[in-house]
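Every protein chain but one is kept in place in this view of the complex.
Our next item is subunit A:
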Amino acid sequence: MTINTLSQDGVQRQQMSCLTKMERMVISMQDPDMGIKLRNQRLLITVIPHAMTGADIVEWLIKKCSISDEEALHIGQIFVKYGYIYPLKEPRNLILKVDDSPYRFQMPYYWMSTRWPASELDYAIYLAKKNIRKQGELIEYEKECYNALHKRINHTWDFVVMQAREQLRASKQRRKADRIVLKCQEQAYWLVNRPPPGTLDSIDHGPERRTMNTRVQLNAEFYKKEIEHNRISLARNRVKSSICLESYVKYCEQYQPHDPIMQGCLPSIPWITDDIMFWNMNCETVAVPTKLRVERWSFSFMELLNDPMGRKEFLTYLKKEFSAENLCFWQACEDVRHGETSKIPEKVDEVYKQFLTPGASRWVNIDSKTMEKTLEGLKRPHRFVLDDAQMHIYFLMKKDSYPRYLKSDLYKNLFARAIVPQETKKSVFPFMRRQRHSSPSPALATQAAEDDGKAKNSNSFKSNSGTASRR
């Protein structure tokens, strides 16, 4: 198992952009004119200066970013979780409360960007201080960490204890309010960097990855690659922005009625109403398709071919026109391209016998140049040997048969017969949930087919309605 052992440097760089943005916001929060109004907050009997309430923070965020209450609370929570703001009332609970609970800004000294990763030595000193100040004040997990550190950095333990004693002595000379503040600040910092087990580790970021930000060696090799890459890019065909964007807009408009998330769908979205009629009515083997489905076939040739029912209908039409072999050939080529490698030679041979031999039963009409090239390639069959021929037939169908199909009676009649499903009636008792029916796994369908010994198209599967639910 390998992971790129990237230096702490690289990961920190990944975090940096978010931290910089957060810090910028924190700084603007502390702006004397436009920032949050700080005042003295009462904490039991002491008065803490330069503090604010949870409600203040949320209010400021709402005004500054024009967002909702929920979002402002959420953002405020992030600041508390990352240690930029810490609570005074319940210091061990890093949560933002939208009331008059007091909060304070953390000193830049303790910001994530300045002191990350937290050093073991500092943690040892902190725990030692706590231990000395009041024997037994260390919580269970802290005790474990303390003992572990004692073992690990035993050689500097005298230094640790000495530092701890020094810092305690220095703090005794401060005013009570300052002492409380300093204590809270330090505690908040360590809660973020050494979270107690079971709580959310905000600075967890997953395995290290080599990103584009890591220093690339600017040597000749690098520049040669860049030059090659730029040359290829220059040679690309580009289209005007207006054309691209206009066509994208048109595409969105065309597909909007078909987008269930945007416009809903009839009869209803199964996930919302627990009613699977929508899936049943659009499955492959349904007798009468829905109007939207049939309409979609007219958007592009690919849409028609991607829908198994559409493909079947198109085949029926082609049979009437005596050009069904085109579609069959195309399908056979797809099978070669995407099927098992071991079966390629025999499949290609089949295709040749059925479609390409002069005088074959389902001979396809390919131009002589492509035919020559294909026949040459058949001597050494590989996965993509039929690509040219397939392309030729595909475009033939697309330009000729497909538009005529859309104008044909067959298509128009189907569209007229197609149904618009009725919206699912809202149940009389809205709080009663409908039974969620399960469907047979697609794996089951093909397994059954294999058992029967029938060759089954691997892309098809059935989904039955009305199966007894399995709970």
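Convention: a residue touches a chain if its C-beta (ideal position, glycine included) is under 8 Å from a C-beta of that chain, and two chains touch if they have at least 3 such contacts; residues count from 1.
Assume contacts and distances are computed from a predicted model.
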Worksheet entry | Which of "Replication protein A 32 kDa subunit A", "Protein transport protein SEC24", "Guanine nucleotide-binding protein subunit beta-5-like" or "Sorting nexin 5" matches, in UniProt, the chain that is not displayed | "Guanine nucleotide-binding protein subunit beta-5-like"
Response to the item:
In the whole complex, of A:21, A:92, A:143 or A:425, the residue touching the missing chain would be A:21
Fill in: Residue among A:44, A:239 or A:287 that touches the chain left out of view
A:239
Worksheet item: Of the residues listed, A:269, A:315 or A:406, which one is in contact with the missing chain?
Response: A:269
Item to complete: Write the list of subunit A residues that the hidden chain touches.
Response: 1-4, 17-18, 21-22, 25, 61, 64-65, 67-68, 70-71, 74-75, 78, 200, 204, 206-207, 209-212, 214, 216, 218-220, 223-224, 226-227, 229-231, 233-234, 236, 238-249, 251-256, 258-262, 265, 269-272, 276, 278-279, 282, 301-302, 334, 337-342, 383, 387, 391, 394, 398, 436-439, 441-447, 458-459, 461, 463, 469-471
